[in-house]
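Here is the structure we will look at, set down as structure tokens.
Excluded from the complex is one protein chain; the other protein chains are retained at their positions.
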Amino acid sequence: MKLVTAIVKPFKLDEVRDVLKGMGVEGMTITEVQGFGRQRGQTEVYRGAEYTVNFVPKVRLEVLLSADAVDGIVEAIVEAARTGKIGDGKIWVTDVEGVTRIRTGEKGSDAL
Amino acid sequence: MKLVTAIVKPFKLDEVRDVLKGMGVEGMTITEVQGFGRQRGQTEVYRGAEYTVNFVPKVRLEVLLSADAVDGIVEAIVEAARTGKIGDGKIWVTDVEGVTRIRTGEKGSDAL
Amino acid sequence: MKLVTAIVKPFKLDEVRDVLKGMGVEGMTITEVQGFGRQRGQTEVYRGAEYTVNFVPKVRLEVLLSADAVDGIVEAIVEAARTGKIGDGKIWVTDVEGVTRIRTGEKGSDAL
Amino acid sequence: MPEIDSGDTAWVLMSIALVLFMVPGLAFFYAGMVRSKNVLGMLMQNFFSLGLVSVLWVLLGFSLAFGEDLGGGFVGALDFVGLAGLGEIPGLEGALTIPPIAFVAFQMMFAVITPALITGAIADRMKFAAWVVFLAVWSVLVYAPVAHWVFSPGGWLFQRGALDFAGGTVVHINAGVAALALIVVLGRRRGWPGEAMPPHSLPLTLLGTGILWFGWFGFNAGSALGANGLAAQALINTHIAAAAGMCGWLLVERIKDGKATTLGGASGAVAGLVAITPCAGFVNTMSALAIGAVAGAVCFLAIQLKYRLRYDDSLDVVAVHLVGGIIGSVLLGVFADAGVNDAAPDGLLFGGNAELLVNQFIAVGATLAFSGILSLVLAKVIDLAIGLRVDEDDEAQGLDTTQHAETAYSFGDVRSLGRVA
Amino acid sequence: MPEIDSGDTAWVLMSIALVLFMVPGLAFFYAGMVRSKNVLGMLMQNFFSLGLVSVLWVLLGFSLAFGEDLGGGFVGALDFVGLAGLGEIPGLEGALTIPPIAFVAFQMMFAVITPALITGAIADRMKFAAWVVFLAVWSVLVYAPVAHWVFSPGGWLFQRGALDFAGGTVVHINAGVAALALIVVLGRRRGWPGEAMPPHSLPLTLLGTGILWFGWFGFNAGSALGANGLAAQALINTHIAAAAGMCGWLLVERIKDGKATTLGGASGAVAGLVAITPCAGFVNTMSALAIGAVAGAVCFLAIQLKYRLRYDDSLDVVAVHLVGGIIGSVLLGVFADAGVNDAAPDGLLFGGNAELLVNQFIAVGATLAFSGILSLVLAKVIDLAIGLRVDEDDEAQGLDTTQHAETAYSFGDVRSLGRVA
Partner (left out) sequence: MPEIDSGDTAWVLMSIALVLFMVPGLAFFYAGMVRSKNVLGMLMQNFFSLGLVSVLWVLLGFSLAFGEDLGGGFVGALDFVGLAGLGEIPGLEGALTIPPIAFVAFQMMFAVITPALITGAIADRMKFAAWVVFLAVWSVLVYAPVAHWVFSPGGWLFQRGALDFAGGTVVHINAGVAALALIVVLGRRRGWPGEAMPPHSLPLTLLGTGILWFGWFGFNAGSALGANGLAAQALINTHIAAAAGMCGWLLVERIKDGKATTLGGASGAVAGLVAITPCAGFVNTMSALAIGAVAGAVCFLAIQLKYRLRYDDSLDVVAVHLVGGIIGSVLLGVFADAGVNDAAPDGLLFGGNAELLVNQFIAVGATLAFSGILSLVLAKVIDLAIGLRVDEDDEAQGLDTTQHAETAYSFGDVRSLGRVA
């Protein structure tokens, strides 16, 4: 079992979700986060004082998957979330030792 | 050292926390997240236009634990968070290579 | 590739970011979270009813790193985030199997 | 027919607008105190009173309240149904210096806001449909008669000499005891009192407070029905009672809980405003200050009642409106000052005269009994017929989505994504 | 010169303040409905009308609207530019019982709020600079002449006997058709209608509704230009139409969609207010109730037009102001009642007289044609000159940061960290 975590631009979320759904992904968990990276935050001005906002709003997706599905899903997310402009985000994969569905107590891939 | 991550229904959070506390868990970290899964989001209507909200508010718990405590804790969360209705959420376990307490610099299970 | 996750006090975020930036960390992802631990939440009073807020606002940082940089970065975060008072937070390290940069499709440490 | 005075008319027209504005003010005062899943439910219960009760008032309520007395001072005749044949108001012939239709509109706003006060007690758990039925029936069967008793010159309490300048009995006690009756049938919110249910937005509550304070000048000083010395006295009394109510509440709160809270300041001001409502045009400025301060302190302490007696008066309508209304109505028997308004006798303090005080007790008691019993029966009937309360799941999910298919706030990016069905 | 009456003046001064307050009210009504990245963009488009149009009105607009007619009833002369030589208002000599400068200020607020109504249609995609140009030119070239036609005694529609108590044609139809013209040129928001774009804060929208309702008493009852029976009738008509509009909208919504929503309640009240605007001082209370109820129901249904015809009228200016304004202006021809205001003839219902109805149709048609065409041309010219629309990236990021370099809300800890440049 693997966990794929992706940081993407918020307005790409709907597209990514559609693609994943189309590939049979049944669920995912979304967090609104702030990203810091090469992409510069916007500049704001309040009564003549100029601030650079350091953090850029991003969306973090977590998707639990069976190991063999990982590569395809990562590619699919890259496709769906790419704009080609700086700040498109990252995807990373970690190993998961066990998954349980709370409703039923099912374990492993049955829990997805 | 292990990290147990659980997605649960928000109104179950207090119960889960109480149970874990009763089992000697000293701390945890909570994130408000949006879940996508089998559970359907609510339908909203604004001036005659019907929207289906795709994401359902959930709460994400992260608990660092020593490896031997994991199974008991997962069971306990399942018990406390279960309503039996769709959308009760998932629990997953990942391996953690090291933990540090910032205040003291303690490492490993002393850091919990 | 490793993922360093740190829970710190919100007002320490800027300092931590500066230190990490100084050490060559190019990016990170921030989540606003609620912590539960030894640190007590504040007490609030509404029309004579006293509530103890159980959760304390914290900030969660995620930093992807190459394995050899981990120890130094953890130390640096400990330094920058420490106030010495209870509630300073935790840092933990997990293994990451792969990283992809969405913009370019680059993999591994090139993706950072 | 006395001539219409343009200055008096200007002030009453403005007062109508001010009292109207109190309804959103009240809605926000309450809505700020509930959890974010019930914000729209609360706002809607209040705003809909503007819609429904206004229509009913024109069709029926005004006639029941201010029509020719049917005998015994209990209720008015149906002559003014649909405002047909509105000429002079019975008992006020020759006394009004404003257009009668302005009097109708001013009184309409009182009819609208009184049941809206009840919504604070029932927060977070009542079906919208059940509220609509309660609102409609209550405004006709309970509010209109009580208004007749006290405000109409033909009413039996008016005839007895009970005083109520702007609605201590008619508005605050009436709504407060109805709220108590309704929550007895409705029951407590799940989790109360163990679970914290903190206000989701105190700035909204403070905004509501500001609007209420502002509007209350129309409520009380507008009740002089003219722009004159009496209106000015009522206005300064209203203001100073609110100010003293804030000080009184905060002082006691600071002593008891260690902190002076913003919610306390807001609540104390409202308590002062409630208590001065019956007295505004009958007492002098220093009496108003005293009445406000007493109300602020006592209403704060009265909140503890609900924890003792275990009724879930969510936003303290009983402690603020029922208790505050009683304080004002009774203290009027003490502080009434014929030097301020010769339409009234001196009370206990300035005249050594207990007669007014006795009348005030009778008015309080009659309102408590009539409104309390009818509200209880009405609540019970609606509960049996369609159910007062949302089911457990809907209560957990909140009124906004379950009753109105809406969400109050969508700040984040994720909430504002999604597809149209 | 008749004497200035202090009561009439008090009411008109107050009405000026009330109409002023409608502008923030409208701004919040709209701003609550947009997504959180466009909140300030919406607020600013409205608030800036207070700045720019007020200045232009004093410099130019008032003179064009209320100056001596230049012949043909089309536009006023430039005698009052900069308010120079302001003595009596042409055609109102001897009729005004208020200081002429108060009349100028009252009419100024109408000039300010009318273009502000348009902003609801263009939400989320118009450049601020382009809006500023549109606002300036439109208020002078479109608003001032239409105001002259209808409100100035020298105007050709006034002369014909078309009636408009407080701005059904001048304000609502005028703004509504201009909104339609502008969005034809501007185009749809990206993603509309497939993507959900839910209101970011319905409490703000409800707050705006409360302020609008309150202010509308000044708008309509202030149009009596005095504190008298006519003003009182206009006030109660305004209120009951809003109340009935709320009930009408909610009823139909409940039947069609299964829920009575708070946004629906708010929208229905505004629809009722729009429709009663031209009628407020010409109809009786029960007619006002009927007009409001019809407007609530019909405006709700009229929203479907945009889905049929695929124009993106983001916040339904067409369905509420254009359709509501037409309903009111036309129904006035039906319900006008000389018993309420002898300055007007009876309409179809009470006088069996179709003449007024014909005049109302002419006034509606003339406003639609003039304002629609000029607005279309103006929009096209600005689009060619500087572009009406923000680019794709800016639209995705939102108007707040891209047009104003600001963010509406910073609740979290993270947003409020950062360094000054």
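Per-chain numbering from 1; labels A, B, C, D and E assigned in written order.
We adopt the following convention: a residue touches a chain if its C-beta (ideal position, glycine included) is under 8 Å from a C-beta of that chain, and two chains touch if they have at least 3 such contacts.
Predicted model, so just to flag it, every value in this text is computed and none were measured.
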item	value
Visible chains that the absent chain touches, using the contact criterion stated earlier	A, B, C, D, E
Touch criterion as defined above, residue of E:Val140, E:Leu204, E:Ala302 or E:Ala366 at the omitted chain	E:Leu204
Touch with the omitted chain, as defined above, among D:Leu206, D:Val358, D:Val381 or D:Val420	D:Leu206
Absent-chain contact - pick from D:Trp11, D:Phe110, D:Phe134 or D:Phe300	D:Trp11
Residue among E:Ser6, E:Gln304, E:Asn353 or E:Gln397 touching the omitted chain	E:Ser6
In subunit C, positions touching the absent partner	11, 14, 34, 41-46, 49-55
Absent chain, residues of subunit A that touch it	44-51, 53
Subunit B residues touching the omitted chain (full complex)	10-11, 13-14, 30, 32, 57, 59
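The rule is simple: only the chains that are shown with their structure count from here on.
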item	value
Touching both subunit B and subunit C (chains)	A, D, E
Intersection of contact partners for subunit B and subunit E	A, C, D
Self-contact between copies subunit A and subunit B, residue sets same or different by half	different
Intercentroid distance (Cα basis), subunit B paired with subunit A, Å	18
Centre-to-centre distance between subunit E and subunit C (centres being mean Cα positions), rounded to whole Å	51
Chain centre separation (subunit D, subunit E; CA means) in Å	33
Residues of subunit D touching at least two other chains	405-407, 412, 414-415, 417-420
Overlap residues in subunit A, where contacts from two or more other chains coincide	11, 14, 30-32, 34, 54-55, 94-95
Pairwise touch network: line, ring, star, complete, or other	complete
